[in-house]
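This is the structure I have questions about; it appears just below.
We show some of the complex, not the whole, and keep each chain where it was.
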Amino acid sequence: MRIVVQENPFDLGAEANAFASGRTDMGAIVTFSGVVRDDPAHPLRQMVIEHYPGMTEKALEKIAAEAQARWSLGDALVIHRFGPMQPGEMIMMVATAAPHRRDAFEAAEYLMDYLKSRAPFWKKEQGVEGDAWVAAKDEDEDALTRW
Amino acid sequence: MIDILYFAWVRERIGLAREQVDTQAATVADLVAELRAREERYALAFSDLSALRVAVDQDLTDFDAPLAGAREVAFFPPMTGG
């Protein structure tokens, strides 16, 4: 299990390959990556992510440990950036390895659902029309009820 | 003495990222009442607790959580990671 909180960009491909390589006991590898999205109707200059150093790592480790306890996971990876990033840049990724695909998929969705609402990150969108903190969505909170 | 941390728009509204306060507050809610009484910007930041989340010593908790032995309390809006 590897948890990384960093300001610098990461390379999805290199991370996915490193995560997947050298395993002969895990038949299924799932990755999710989140990308800064631009909205042509409200052009985005950049997104800035604030976080709570110390608590962030602790919260992510707890979420990943819970996923490992609930599913047959061989391994899990979480990388999450903070600081400024441009549209099209990767914000974060998770990866899961499991003997079977259902476990790998469910654990990745679980990691994403919890990371979204329980890890202390806050997104601010800086657009040409001004800055605004991204509001949490009810559907993200509701997503936790299925686990 | 307790370290109080503010994040996102709570930090912007209060104008501080972190401060130390000398408090005898028994619970988070008591601490919030003390802060609210201080200045308009605190009253404003804490006007709607349903829009806020709190962590005590880096664990998410509720506003009725006790503060006995706590070293760090953080206030922030609902999280928007991912």
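Labels A and B are assigned to the chains in the order they are written; within every chain, residues are numbered from 1.
Here is the rule we use: a residue touches a chain if its C-beta (ideal position, glycine included) is under 8 Å from a C-beta of that chain, and two chains touch if they have at least 3 such contacts.
These figures come from a predicted structure and were not determined experimentally.
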Field: Subunit counts for every protein chain kind in the full complex
entry: A x2, B x2
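Note that only the chains that are shown with their structure count from here on.
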Query: For the complex, which residues does subunit A have touching subunit B?
result: 34, 49-52, 54-55, 58-59, 80, 91-92, 112, 115-124, 133-136, 141
Touch list for subunit B against partner subunit A, complex: 5, 7-9, 11, 55, 58-60, 74, 76-82
